[in-house]
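Got a structure here, written out as structure tokens. Questions coming.
Some chains have been omitted; the remaining ones sit where they do in the full complex.
Here the chain labels run A and B in written order, and each chain numbers its own residues starting at 1.
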Amino acid sequence: MFSVTIRDHMLIAHSLSGEVFGPAQRLHGATYVVDATFRRATLDADGIVVDIGLVAEALRGVVGELGYRNLDDEAEFAGMNTTVEALARIVADRLADRARAGALGDGARELDGLVVTLHESHVAWASYERRL
Amino acid sequence: MFSVTIRDHMLIAHSLSGEVFGPAQRLHGATYVVDATFRRATLDADGIVVDIGLVAEALRGVVGELGYRNLDDEAEFAGMNTTVEALARIVADRLADRARAGALGDGARELDGLVVTLHESHVAWASYERRL
């Protein structure tokens, strides 16, 4: 099994609802360093898993939709907590949507799966893994 | 599949028995930067894998039991080599014990598994993965 990973990042504000979050119930923010990993059983004719230029562009697009925003104000996240775990899934699902729509090229049909990791600090990170 | 990881560290002394260890047969020590990763198929009602405040506390507890000690003098490790692999398992098993005892909250019952990675230097690390 092969994989390739591309890193980007986003800066967001949000608050989290629930006693479990302690001081993070207040409006605060985070830098998420985002790693997107694509998996595939065999390489294509060019010897690659996927066109990483297209992956970088797609990832830049997804973090651009989320970054420099207060996620508490985004209608699509109303009623949910934008935890780092939930955001890892949102980034992964949006990358999967873009892959399906052709943004990663034709070869992306051969991709097996995708892992997105969001690093919140030097001591905490979260991942979400899904099929493609 | 979701996961969250928390990092802490411990400083220990030990020696290792067996020719395979070369100079590490002498009493020496190491910093282990410890990553504890918890896996779960779905998020809870708060949108999290597990309460990372409780995870950080549990991990701090476990590294506190081991750190600032000469492991050669600890009765519980008599007759075994406290290699980085073995210590990864010890940390994982102790975290699993704490999870079972409720230290990670009720939601920890839904956790699928746990990976503990101990980084010994910038060029060597070891992991142990188990079910919960």
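Worth pointing out:
In the analysis below, contacts are C-beta pairs under 8 Å (C-beta built on N, C-alpha and C of every residue); 3 or more make two chains touch, one makes a residue touch a chain.
These numbers were taken from a predicted model, which means no experiment stands behind them.
This homomeric assembly is drawn with 2 chains in place; in total, the structure file defines 6 copies of the chain.
Basically, only the chains that are shown with their structure count from here on.
Between the CA-based centres of chain A and chain B the separation comes to 27 Å, rounded to the whole angstrom.
Every residue of chain A that touches chain B in the complex is listed here, in rising order: 16-18, 20-22, 80-86, 88-89, 122-130. Of all the residues in chain B, the ones that touch chain A in their complex are 1-8, 43, 46-49, 51-53, 105.
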